[in-house]
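Yeah, one chain of the complex is gone here, protein chain that is, but the others are all in their spots.
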Amino acid sequence: MSAPTRTPARARMSSPAPGPRIQPRRTTGVPYVLIVPALIALLLGLGYPLIWQIVTSFQKYGLSQQFGKPPEFVGFDNFANLVWDGEFWAVLVRSLLFCVVTAAVTVVIGVLMAVLMNAVGRTVRLILQISMLFAWAMPVAAATTVFIWLFDRRRGVVNYLLDAIPGVDMNRYDWLGNPLTFFFVASVLIIWMSVPFVSFAIYAGLTQISEEVMEAAQIDGAGAWQRFRRIILPMVRPVLSIVLLLQLIWDLRVFAQITLLKDAGSKSGDFDLLGTYIYKLGTATGDFGMASAVSIVVLLVTLAISWVYVRELIKEDEAQ
Amino acid sequence: MKRKIASIAAATAALVVLAGCSTPSEAPNPDDAKGQNITFWLMGVTPRTLSVTT
Partner (left out) sequence: MADGGDTPDTLRDYLKTEYKKATGGTLTIEEQGWGDALAKLQTALPDADNTPDVTEIGNTWSPTFTNVGAFSDISDMYDELGGDKLLTSFVDVGKVDGKNYALPYYFGSRYVFYRKDLYAAAGVEVPTTLPQLTEIAQKLHNDSTSGFYLGGEDWRNGVSWIFAYGGDLAKQDGDQWKSSLSDPKSIEGLEALQELYTSASNAPVTEADSTPWVNINTQPEAAGPEAATIIAPGWAHWSIGDLAPDPKDDTKQVATWNDEVFGAYVLPGVDGGVAPVFAGGSNIAISASSKNQAGARELMKIIFSKEYQEMLGANGLGPANSDYVSSLGDDQFAKALIESALGSKLTPAAVGWAGVEGSGLLEEFFGKVNAGGDVASLAAEYDKKIDELINKS
């Protein structure tokens, strides 16, 4: 991204100001001083844990080290252990699948909701927006608890309703009892919580599409699907890609929902995703070295996913 | 105006740094129990408050 991207970025920063030109000599040290507190906070808040994590991932760091014994530098041992650890690969693949499916479904539903909001009248839209705001504002712990109740084996409304369908036997079906249905519940919960954000963002994008364009397309004989596919989608594409990126990242490091669901279900490793796996390695069994190594892997995966998108965004920027 | 902002910012920065460095000062004499305020961690929940229904 080095040479070709920098030029337009810099050009943009200085060129679009048609007003009074900024005098170069006026730029004293003030901006730098102003940035200092933020920078310090950032370094302390983000830099320190990150550096600690990188250093620890190369160390044998257990509970003894936590209590003051000097850690031993072990090079890439922790990472080498991971390569040969079947459970780690299982968790990684499971997490990636979970995150891709959940993020994709979230974005699809989010887009549909946005299109719906754009199409309906004001009152209905307001009702939609308010209900989605509620879903979005619901604290994770509260939402998860409600979902645990909904899917409760004995008294859950889901089993009750399904069981009422003739020929379906869902009495006391244990949703949290096997990994497939467990992750289904987790996925539904996370989608429910993240659709509002996606649809608000896309809806904002939709309002930017001028009615003239849509009308012109309609006159030219474009059907509803064609208008959606050929006009709406390309126009909200930048928003869409950033929203999808965010969802992917969030869903990859999902932790609270899985922990709470596991508390209501199984302690078994078959129900772990990366977040709970790291917690289990580090905080629960005291192997902070290995836990840090896994965290670094997650960081790299996140960077890899983001990289694709950042490059895409830059390309679009240039194209404009 | 700018100078004023700059000085406030510098002061804030200095405070942040100082806050990070400072340590609680007076340490009570560890060998004398007199007046020591201590913390005791207990585990779990009181049985009588446990739920009796599902």
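A few remarks follow.
For reference, chains read A and B in written order, and residue numbers begin at 1 within each chain.
The working rule: contacts are C-beta pairs under 8 Å (C-beta built on N, C-alpha and C of every residue); 3 or more make two chains touch, one makes a residue touch a chain.
Please read all numbers here as calculations on a predicted model, not as lab measurements.
Listed here are the subunit A residues that touch the chain not shown: 62-64, 66-69, 153, 172, 174, 176-177, 263, 265-270, 280, 283-287. Interface residues of subunit B with the unshown chain, by the touch rule above, are 24, 27-48, 50-54.
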